[in-house]
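The complex appears here without one of its protein chains, the remainder shown in place.
Letters are used for the chains, namely A and B, taken in the order the chains are written, and counting of residues starts over at 1 for each.
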Amino acid sequence: MGYPHKPHAKETVVLSKHFGDADARTYKGWVKRGGYEMLAQALTMEPARVIDIVKESGLRGRGGAGFPTGLKWSFMPKEKKKPHYLCVNADESEPGTFKDREIMRWTPHALLEGTAIAAHAIQAEVVYIYIRGEFTEPWAVMQRALAEATAAGVFGAIKLHLHRGAGAYICGEETALMNSIEGKRGNPRIKPPFPAAAGVFGMPTTINNVETLAAVPLILKKGAAWYKGLSLASPKSTGTKLFSVCGHVQKPGNYEVTMGFPLKDLLYDLCGGIPPGRTLKACIPGGSSVPILNREETESCLLDYEGVVEKGSMLGSGGVIVFDDSTDMVYQIMRLARFYAHESCAQCTQCREGTAWTTKILERILAGQGKTADLDLLLDLAENMTGKTICVLSDSCAAPVVSGIKKFKKEFEDYIAGRRKPVMVA
Amino acid sequence: MPDELVTLTIDGVPVSVPKGTLVIEAAKQAGVLVPHYCYHPGLPVAGLCRMCLVDIEKAPKLQIACATQVAEGMVVRTQSPQAKSGRMGVLELLLINHPLDCPICDQAGECELQDFTFQEGRPATRYSPDYAKRFNPVEDFGPDVLYVPNRCILCTRCVRFMEDVAKEPVLNVSERGDRAYIGIHSEGRLDHPWAGNVVDLCPVGSLLSKDFLHKARAWELDKAASICTGCSQGCNVTLDTRENVVVRVRPRPNLEVNRYFICDHGRMNYRWMNRGDRIEAPLVRRGGGSELHATDWDEAFDVVASRLRGAGGKAVALVSPKASTEALYFARELFRGLEWSGAFQVVMGEEAPLAGVPNLALRAERAPNGRGAELLGYSRDYAAAVAAAETASVVLVLDEPDIAVRTAGALIYVGTVLPERARDAQAVLPIANVAEEEGTFVNRDGRVQRYFQAKSAPGMARPAWWVFSELVATLGGGGGGGGGGGGHVGTAAEAFDRLAASVEAFRGLSYPQLGFAGAAAPAVAVPA
Partner (left out) sequence: MSVSTHPTPQPGTEEYSPVFAGKTLEQLSEILTRYPTKQAALLPALWLVQQARGWISDRNMAEVGEVLGLTAAYVKGVVTFYTMYHQHPVGRHFVQVCTTSPCNICGAEAVVKAFLDATGAKELGATSPDGKWTVIEVECLGACGFATPVLVNDDFLESVTPDKVPDLVKRYK
């Protein structure tokens, strides 16, 4: 549901059914609602069978990459020769995204149950749930829930541990997350080797997002066909997705809709539209790391992996940031570049230096000291920062810059030509 | 079982390399140097500087050559427009925060940032002069290392060396993003016995040697391959000289001995090579005179030969384990026919291994040629030799300044400097030190390694092998058929050939064969 708002008729309430229900996040309350039945069943099934069901359902990673989950699980060694690990990525730090925190603070047991089923499927005895350090409330709720469920013995031989992050967006990158668990700087690793071969502590590892795992118990309960059937447009995108809508809408919140749902309806129907007297200018559909859509593209976009790609962007984490016509696009793109510059781990030259230089150029343009050549320079820098680094933080900084200059060029030119009052950035 | 070979093409050149070889290494075989910073064959792969971007056919994106393994039929293009553009991008970004320090930076002339920028960087900067460059003050990391953060390109070679090779992670990367720098804990110092290697590893002038600071420009230096004399490990080094003065010692790669590293003891162990208080002319005692007179080599050889000719009884040689194998050989030949005993003493110190490399340490035995001396029959029982010297008819002291020896016989001193006690000698013959001659040492593992001349010897000093072989020739060739058969020895190579022909342990070896990497002396047992 569009928590904190009441569920909208057009939502497909599956994961968000119990958002706002304080009783549902207790162990007893969850069991009352049918919780942990599927885990008990899964533990009696062959791991390969569980993987097949998830594969069949078409579930794809909800953290941003959209990689088919069942396929990812199948990369783990079938024959168990070394300890296997499952890591849960609860590092949610992508600007515009705030769905995993809701899952954790309202339905922690859904996450724990899905996690344990996944652990069983990949034959992992140990699970680390990596929660970002700033999520103090989800941390407290998860601690309590984990303690209760563990005491009730539902996890069998599987050990689940919470691991607290300490302020680093880059730790949401799967290999950086593993390094962080190992007690290192959160630097992404070069691949190969891939996590399923050598992950955390050098052992076969799978990393999954919170929202992905929360869907697993329901897939087992209602069947892969049910989940696969939840698809409005592209058959390659199935199930529901929590879209975190924020920015210039009347009713920001998390809305759960079926894959393929029109973005236009999400914004104007479910979210109550843009504030009065203003019009939609731009929208970032999948968290700040994906290209910006202009108004026309936004209003004709279908929300599934393929649909957003068709519009020249990506579904990503589903963090929908809405900008109305009062927005200074140049300023916001600068602010995003500054975000990436702050979060760069410093390994790759292009990212370490490029994100900071990009920010400086944008600050200068805002201060009224930009030159026309600066726009070409920004695009050239973005080219150098794309596809050439260990991870895609660098590409993520380039995306809003490239799409911003392409679609809102006049705003940049206004600053450069002195037609707009300069903004001194702190 | 031979390694499975993989054939691939790099810039149009086909190469065959063992499976598992990295593209950057395979490229060397094709004669292609892929620009790189963070990669180093002696360190674990990091893949973070992104400098070695190359175009690999069928790969959708540029790949880093340092982390890509060869594959059969792979086609690599280092000079494609995308690859060059990618690398140009990296260079531009490295330079935006890099100060224009070349005029005052020690690394100039041997700087990989200069080199690759000149080769494929932008001719002019696009970084506006309105932007400040990152600034941090210079830091003193410890005994010899200075860190200049402004010049650092964060390749992390130094961090990886200390962590993975020295096994003492005292350097870190601190902070994030463009605020990052190489950090050291406030209670820490970079005083590991092998820490100086970070200065060599640093591709730019960020980590500097205090010892070498502002001493010379890289292009003023002449270089000669040599062997470190600090201990018995036999690390391969390069002696850098400027106007006939040794100003720096750096490691020379040898995968069998020291890989790419030398310890700080050896690194700092060169000032003695430049000593000014050298014996510059042969000195002889004329008649029964009380003083030594400077003279020429002819008279010196006559005087010494006359002392040796017809001398019966015992001859004792007290030699320095720093002397070359050739010198030690001919010093022994000199006394063929006499009852001979020779010995050497070695200063001992604490061993300091480089934990991440097998069989590499600063060795307790602080001399380069103890093994060579042993193979030539010299004993370690120095005290016994000193005792025997008292009743010997001839005592030869070879470059051992610590002469605590009395003898009734003739004392011949052959050395680089003139100790007080040597004034009692019948003759004092000046020789070259390790930097001033060609020769070989045998390290503790029995590896025979050549060193080359780096600077000229002072005055009339000559290589010790020449002095002794001339004496042997003057005396009429010495005894025994295999011992070179008399005649003058013209070069160090010939000296070694005579030695190899006569001493079983060196059979089959020769200078061309030893080359720059040396070779194991045949049938020599490696000490435990």
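Simple rule for what comes next: a residue touches a chain if its C-beta (ideal position, glycine included) is under 8 Å from a C-beta of that chain, and two chains touch if they have at least 3 such contacts.
The shown structure was predicted, so the numbers you read here are calculated from the model rather than taken from an experiment.
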Full-complex contact with the absent chain, from A:R49, A:K184 or A:R419: A:K184
Per the touch definition above, residue among B:D3, B:E72, B:D140 or B:E243 touching the missing chain: B:D140
Residue touching the undisplayed chain, where the options are A:T107, A:T175 or A:S244: A:S244
Full-complex contact with the absent chain, from A:T150, A:T327 or A:Q369: A:T327
Residues from chain B at the interface with the omitted partner, ascending: 137-142, 146, 163, 168-176, 183-189
Missing-chain contacts mapped onto chain A: 83, 92-98, 100-101, 132-137, 159, 161, 163-169, 180-186, 201, 244-248, 252-254, 288, 319, 321, 323, 327, 331-332, 335-336, 339, 342-343, 345
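Methods note: only the chains that are shown with their structure count from here on.
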Geometric centre distance via CA averages, chain B-chain A, whole Å: 55
Partner chain B, residues of chain A touching it in the complex: 168, 185, 190, 341-350, 352-357, 360, 364, 369, 377, 383-384, 387-390
Residues of chain B touching chain A in the complex: 45-51, 53, 61-62, 64, 67, 85-86, 89-90, 92-94, 96-97, 126-128, 130-131, 153-154, 173, 175-180
